[in-house]
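Of the protein chains in this complex, one is absent; all others appear in place.
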Amino acid sequence: QEATFVMASNDVGAPSYDPIRGTKLNAATSLIYDRMVIQDADQSFHGQLATEWESTADGMAWTFKLRPGVTFHDGEPFNAATIVWWVPQFAGTENAFMTDAIESVEVIDDLTVKFVMKNPDPNLLSNMASIFMGIPSPKAYDAMGTDYGVTGAVGSGPFTLQSFTIGQETVLASNEAYAWASNLSENQGPPHIKTLTVREIPEDSTAFLELRTGGVDMLLSVPTDFLPQLEAEDSIAVGTLPGTGIFYIPINTTVAPFTDIKVREATALAVNQKEILDNLFGGIGSEANNFLISSLLAADVDPALNISHNPDRANELLEEAGWAMGSDGVREKDGTRLQVALWTQNGTEFKRVTEVVQAQLKAVGIGADITVFDSATINDQYRKGNEHQLAVRSYSWANADIIDWFFAGSRLGYPNVSMWNDPKAEVLNKTAMTGSRTWEERVANFKAYHEYVLSQFVFAPIYQPVQIHAYSKDNITLPETVRGTRLQSQTVVDITVN
Amino acid sequence: MALLSVQDISVTIGKLDLLDGVAFDIDSGEILGLVGESGSGKSLTAMCVMGLLPRIGGTITEGSIVFDGREMIGLPEAELRRLRGKRIALISQNPMTSLDPIIRIGAQIDQVSTLHLGLSAAAARDRSLELIAQLRIPEPAAIHGAYPHQLSGGMKQRIVIAMALAADPDLIVADEPTTALDVTIQAQIIQIMVELVRDRGLALMLITHDMGVVAQACDRVVVLYAGRVAETNTVEAIFAEPRHPYTRELIRCIPRLGQAPGSLKGIPGAVPSVIDYPAGCRFNPRCAVADDLCRDTVPALERKASGLAACHFSEG
Amino acid sequence: MESAAATPEGDLVTITGLTREFSSGGGLMTPRRTMRAVNDVSLRVPRGKVTGVVGESGCGKSTLARLVLRLIDATAGTVAFEGTDLANRSPGQMRKLRRRMQMVFQDPYSAIDPRYTIRRALLEPFQVQGVAQTAAEARAAVDELISMVGLSPRMVASFPHQLSGGQKQRVGIARALALRPSFLVLDEPTASLDVSIQAQIIDLLEALKEDLGLTYLFISHDLSLVRYFCDRVVVMYLGRAMEILPDATARPRHHYAHALLDSNFEPDPARRKVITMLDGEIPSPFAVIPGCAFADRCPAASDLCRRERPVLTDLGGGHMIACHHPRD
Amino acid sequence: MFSFFLKRLLLLIPVFLAVSMVIFMIVHLVPGDPIDNLVQINSTPEQKAALAAKYGLDKPLYQQYAIWLGKALSGDLGDAIILRRPVADLIALNLPHSLALGTLALAFSTLVGIAAGALAAVYKDSLVDRTTMTMILLGSTVPGFWLGLLLIMLFAVQLGWFPVSGARSWDALVLPVLTIGLGGVALVARVTRVAMMETARKDFVMMLHAKGVPSWQIELRHVLRHALLPVVTILSLRIGWILGGAVTVEFVFARPGLGSLLITSLNQRDYPVVQGSLLMLAIAVMLGTLLGDIVQAAMDPRVRERIK
Partner (left out) sequence: MAALDPIKTAIRSPRGGASAAVLVLVVACAVFAPLLAPYAYDIQNLPAANTEPGGTHWMGTDEFGRDLFSRIIYGARTSLTVAVSAISISVAAGLTLGAMAGYFGGAFDRAVTAVVDLTWSFPEILIALILIAIIGPGLQSTMVAISIAYLAQFTRLTRAQIMALKNETYVEATTNLGAGHFHIIFRHLLPNALTPVIVAGMLATGDAIILEATLGFFGLGAQPPTPSWGAMMSSGTAQIFIAPWIIIFPGLAIAMTVIAINLFGDALIEALDIRNRLRSS
């Protein structure tokens, strides 16, 4: 009962399995750690280590009932004391924002905890479902110190960590004591796979060939390009999950010509989302018309504010802004050409989208020069603030607070690549981030914030991908439907080896 | 019958006709000098005799080379190999480069006797040590184990001679064996060689451009000029009454002790190069007595008194 | 010893105690070793005469030539040209002075830049010395030089590789003469040439000497050639002057000089002789020899020779010898 | 002779110092303040200062260098920033893979290259020569990433002889070794061929023929042996290539190795790792040339003489 999976190529090189301090965690993390709650594709929450939860009406306190009988891989019990130890660990780490709103944790009884809030945070559950909220064994965590996650990792999840070779592979063994799967899984006991190797393969072609030759059993994530090949193979099955991210173009609002909102709007309208969807992604996934993935309620904005391809309007706007069409198809104004920098990062999908965008911009008279950076350099470059104009980027995040991350005035340069610092937006941001008491309120506030962001054309939406996984039908069997927002532990425990 | 008889051989390399009708004989116990200016074809002749001409891309187009009654031209390479080193040995021009620099001296001498005499390693070694001693090299055993770079030029040349003698050959071809050496060393080497050849009754073909060496060492002389034999005769005759104007001039060019200042005059003009050999006698442009006949007709190598000369004007 | 103080008026160049050391190694691969290529040589070069230097390969002849022309600097000792020490000349003065002293090299094949035509090579001296010439002057200069050495002016368009060795050596001589020097160092100018060509070149050099009133320092390893061509002969061995013969006919008294002369095969089959072979080899130039450098190979060597270095002493009439036991 | 190598080692010290200085400086040459590259997005100046102090970035450069070098010499290459473990451990993890891949690829290209070069030299200017050399040349014109994929498709996918990727078994080494090895074959073959042809022109080879030694013996025992000398020199200078040059191949075959460690950490701005692995490579390169010298000395008595 052995199986080998390949993680997504952009998960390659994740340095540790430390959910508290880690900033990059790979897909195997969810197999080692359980979270309080997990989320299904429909954004609904399901208990994992918590069985029940409720918040007060003012949102200033949350009570969680913990699952009894849970033990960590090292035999330590999971209980209220664990949570009391766990939450403060985040302070001072890069992941601190996850628990920022929690003032303190109080023990009600051995299996009940209460979070006392600094301010209402309707997003707390969503945070609790994040992969960074996998709960480690306090004893192991304290004992290993900075080595934690590197030389060892102890959670309560369905698999125990056997070995971790960074950049290469992680070997996991089934946790035979496991009996606390969420209701997203059929198998409530230990996983069927007894030894699971999760490999890291940076080259997608290589990973595909591994699957084809049976060298591995499943690719947890496949670039859309490979879909035609995968579907052509009899022995390979392909599954998709709704996407968790968006491809978009942040527009640097502080650099001419994009200080002019008309030029920004024209740029956004020049992007032909359908063309990209159909031709680059074979129609898989969907057009993006605003900043949030469509499963989020805050994505449901006033249709008039959604941004979609409208070249006529784009041309009109540019004319209005004084940019007249030049002889070589690039517009001009006062002797300046409408030639802008278009940055992108290394990776087939990025480069492809960018090249098509370049052609689409050209169609309305905007010339763009592409520069391809590696993903580390590009962030350094954004930080400089005034060297970039347009860029093709993507994010993966299933929560509306991503708008805050990318557009808050406090994060100019990077991650606020749009360099957008608008007083009205700051007010809306504050309200959305800290001023909501309930989930509904939060949705409404974020929607308002989102709508304002859209109205200012500080970015151009492009595409909303889906998640694709592929596996060898001969070797393994997946459950009928794959539950959850991603292919994670709740599905893996159900996988059987043929 | 001469031990080696070279009969009218002509040699080409690529499109160049480098030798034209070269002929001479060598008997056992005889030292034959082959003289001529640089480029006259001395080394090529040696290559022909060694059967090594194909190695430098040359072919013998005419003539024959009879060694010990056997025609060498057309002999298969394997046969030639059995002759080479065993019955005909070579002493090359430059001792500095004639030895494999990364193999011990001894092994290089031993190689010949194991190969041709079928000696065991130990027997070959003994034989080599003996030869080294015969050549008056001190401490043969140490030299046997030394590498070429540890020896001086003169010693190396003696080692090359030892190598040539290792399989008891009948004919040794020595191509300018001393030009790379200092005068005092040169004298040693020539002397040693002459003694050895006389003692063993070998035939030696001694190639040189030094008329002094010829005068001191050779019995008979072949004078080459521009790929042809100008004259052959006994050494005494060559010096006393040269038949060919070139030989005459050549001897006149050697500075001698007590010669009057201002009396040394060269042969006017330059040695013609292969690509533009003149028609007729190849010496005609530099010859004081040349006439139209010399410019048109190639003089045949004819018997003139005790030797042969290729000149329209030399009287028989 | 010839001392600098005693320099007669007739000496163009006076060399005193000239020494040059070379070090090799001391890099990554080898230990540092020092040798004296020229060791305490004193010598006069009389005006209008040919002074010959002979010796076997590596005895320091070329090094001596370079030192005399200050192409390399001496470790010790002086070279005085027309009475002034060359070492005191500034680089600029030295460059000017080079017009007066030129050299003909041993190897005509590499003495001319293969990329230069003969014309360009012949004009280079003027160019280097900053002599301005019109096109016509340049042509005239080249024509004159080329005819002076007996070559056809048609040849000036050729590249060196199109010429024979003898022709190249003539070009080398023409080039050395371009700046009208008074002193010419000839470093084995015929060593790579055939005898028939060697004789031509020697003939030419003799003629030029007469016509232009040149002074020669003539270097060779061929004692019979040197004795034919030179007025005085210096015999060198391992960087030292062993004997100075005052005229070409003088009989060598030094054992080495004698052996050198004796090793020369006489071109006469009627006078065959058994050579008195020298034993042994030339010692390594790196070896430190306290006594006479020739002692190991000398038939007359005594303990004294090995212990104490004989100094060059005058036997009378300018015949000098560094030997404890000269031949009679 | 031993003292010679000791001396060689000592003489490498200044070179090593110069190189380590360059390597150290790389961090400061890369755009962006190293602290900015270290810190989290929303750090306060105090946090930055604390981090700078932790990594010693607040000290003057020469002090930083001295500290860094001092530690490096005692085997402490510091801790990786992103990868959060001792750089020495990371190198220890990757080096064996690089060594295995490198030595095997080296052995492959040496053996095949020498064989092919010798074949071409012996049959020089014949059809054998032309075909061999052109084929080898063809092999070296294919970029590594593409050659790797081609080999995977042929030997792993079509024939199924070897695993596609990974570093889990010995047979997984075959294709990467071939990929790198084939690239190196051309170099070795060319050097061998030319060196053999040059040696064949030497006087002593003619002398061997004159001694009546059979041709094959001359080619193999004498000519080839000489040709190996330049091959050794070239190869010893290639140690750097062998350990660090396999980047693309490591990516394609999803293998660990010093090259990809270096590039990944360079991309992640994980400077201690960059410095550590470069230093490692530099040391390997120096030891490689030293090793080359030793082999040269073993093969060539003239070299032995010079270094006595």
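By letter and in written order, the chains are A, B, C and D; residue numbering begins at 1 in each of them.
Quick note on the criterion: contacts are C-beta pairs under 8 Å (C-beta built on N, C-alpha and C of every residue); 3 or more make two chains touch, one makes a residue touch a chain.
Note that the coordinates shown come from a computational prediction; the quantities given were computed from them, not determined experimentally.
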Which of the displayed chains are touched by the chain that has been omitted? A, C, D
Option from D:T134, D:S169 or D:Q217 whose C-beta touches the chain left out: D:T134
Sort through D:L99, D:A115, D:V194 or D:V295 and give me the one touching the missing partner chain. D:V194
Per the definition of touch given earlier, which of D:L93, D:L149 or D:V232 contacts the omitted chain? D:L149
Please give every residue of chain C in contact with the chain that is not shown. 66, 69, 71, 94-96, 98-99, 102-103, 105-107, 110-115, 124-125, 128-129, 159, 172, 175, 179
Touching residues of chain D against the unshown chain: what are they? 14-15, 18-19, 26, 29-31, 130, 134, 137-138, 140-146, 149, 194, 198, 230, 237-241, 244-245, 247-248, 251, 259, 262-263, 266-267, 281-282, 285-286, 288-289
I need the residue numbers on chain A that touch the omitted chain, in ascending order. 203-205, 208, 223, 225-226, 228-229, 275, 278-280, 345-348, 351-352, 354-356, 358-359, 369-374, 377
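Rule of thumb we're sticking to: only the chains that are shown with their structure count from here on.
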Closest chain to the protein CA centroid? D
Of the pairs A-D and B-D, which shows more C-beta pairs in contact? A-D
Centroid spacing, where centroids are CA-atom means, of chain C and chain D in whole angstrom: 52
Take the average of all CA coordinates in chain A, do the same for chain B, and state the distance between these two points in whole angstrom. 89
What residues of chain B sit close enough to touch chain D in their complex? 50, 52, 55, 77, 81-86, 89-90, 92-94, 97-103, 111-112, 115-116, 147, 149-150, 160, 163
Provide the residue numbers of chain B that touch chain C in the complex, in ascending order. 37-38, 152, 154-155, 182-188, 190-191, 209-217, 235-236, 239-240, 249-259, 261-262, 264-268, 270-271, 273
Of chain D, residues touching chain A in the complex: 31-32, 36-37, 40-42, 80, 82-85, 90, 93, 145, 149, 152-153, 156-157, 160, 163-168, 251-254, 256, 260-261, 264, 267-269
